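Left out: one protein chain. Kept in place: all the others.
Chain naming follows the written order as A, B, C, D and E, and within any one chain the residues start at number 1.
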Amino acid sequence: MPEVYVHAVEGRTLDQKRDLVRDITAAVVAHFGSPPEAVMVQIVESPKHHKAKGGVLFSDREAPRT
Amino acid sequence: MPEVYVHAVEGRTLDQKRDLVRDITAAVVAHFGSPPEAVMVQIVESPKHHKAKGGVLFSDREAPRT
Amino acid sequence: MPEVYVHAVEGRTLDQKRDLVRDITAAVVAHFGSPPEAVMVQIVESPKHHKAKGGVLFSDREAPRT
Amino acid sequence: MPEVYVHAVEGRTLDQKRDLVRDITAAVVAHFGSPPEAVMVQIVESPKHHKAKGGVLFSDREAPRT
Amino acid sequence: MPEVYVHAVEGRTLDQKRDLVRDITAAVVAHFGSPPEAVMVQIVESPKHHKAKGGVLFSDREAPRT
Partner (left out) sequence: MPEVYVHAVEGRTLDQKRDLVRDITAAVVAHFGSPPEAVMVQIVESPKHHKAKGGVLFSDREAPRT
């Protein structure tokens, strides 16, 4: 507690995820006063064909344009 | 914004998902007045052995009955 | 099943919400083949001081500009 | 309705999951008075490199200590 | 960890909620082997005009039928 969920499309490296959860945890500790061990962060990764913006799946947005 | 999450068991085709996110986005635009590009829709798919109804996993519900 | 969650900032009328859940349900029935009574839609409303874009709370974005 | 989501790191067996959703459903029926068939339980499993406590990913916490 | 979220419409008493979170926690401890203090349970309550089944808001379903 608190629990933080980050919803993102797939494609980030392990290093990017490691750095993100470290800095988000630090922000919660700094501003909400939680002990670090009480902070949970989960990355909820989505395949590109399961997430849409403007009604169009990310997998369709990225189709090659010829 | 808004963000829409659809929780469903696995088994739909890409075309079904494509049509669903398009129509859900259109509904949000029509009724909530959001610009299309601001609407995010994510499908959160679950394997059948991770979802239950009536206390029974979907994977157990579908076992052959002999 | 499926379950749909719509995250939105406060400010829509009951009629807007009624229309939205009706049309989202119809889209799930049409494209995912679910019986209507199995479709759950929940609107998760957020106060403007609990939601941010670009790192700025919606309540701060809307401060009068003089 | 109600809908219950259990967020957990990967590593439990199918039997453990089957028992958990059965007992959670029984608790909802007993205390909230819902008919069993109306109770949905979903297990949202996370890989160890997508979940952190204290700012450290579970996959890093479990690195061999020599 | 694990984290459990129970989505329900408003209307249960504090005693009902107290009993539910106690029994859900016991189920997670019994079947997933988590230490009790690591189990978080949150009840996400929804007003009846924010949740729908079959495309109809709960607040509309419960209108008097004459």
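As a working rule, a contact is a pair of C-beta atoms (placed from the backbone, for glycine too) under 8 Å apart; a residue touches a chain by one contact, two chains touch by 3 or more.
Not measured: the values here are computed from a predicted model.
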Mind giving the shown chains that are in contact with the missing chain? A, B, C, E
Which chain C residues would touch the chain omitted from the figure, given the whole complex? 7, 44, 46, 49-57, 60
Missing-chain contacts mapped onto chain A: 1-9, 12, 16-17, 19-20, 23-24, 27-28, 30-32, 51, 53
Which chain E residues touch the hidden chain? 14, 17-18, 21-22, 24-26, 36-37, 39-45
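The working rule: only the chains that are shown with their structure count from here on.
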Neighbouring chains common to chain C and chain D, by label: B, E
Copy pair chain A, chain D: interface residue numbering same or different (half cut): different
Set of chain B residues in contact with two or more other chains: 7, 17, 24, 44, 51, 53
Looking at which chains touch, is this a line, ring, star, complete or other? other
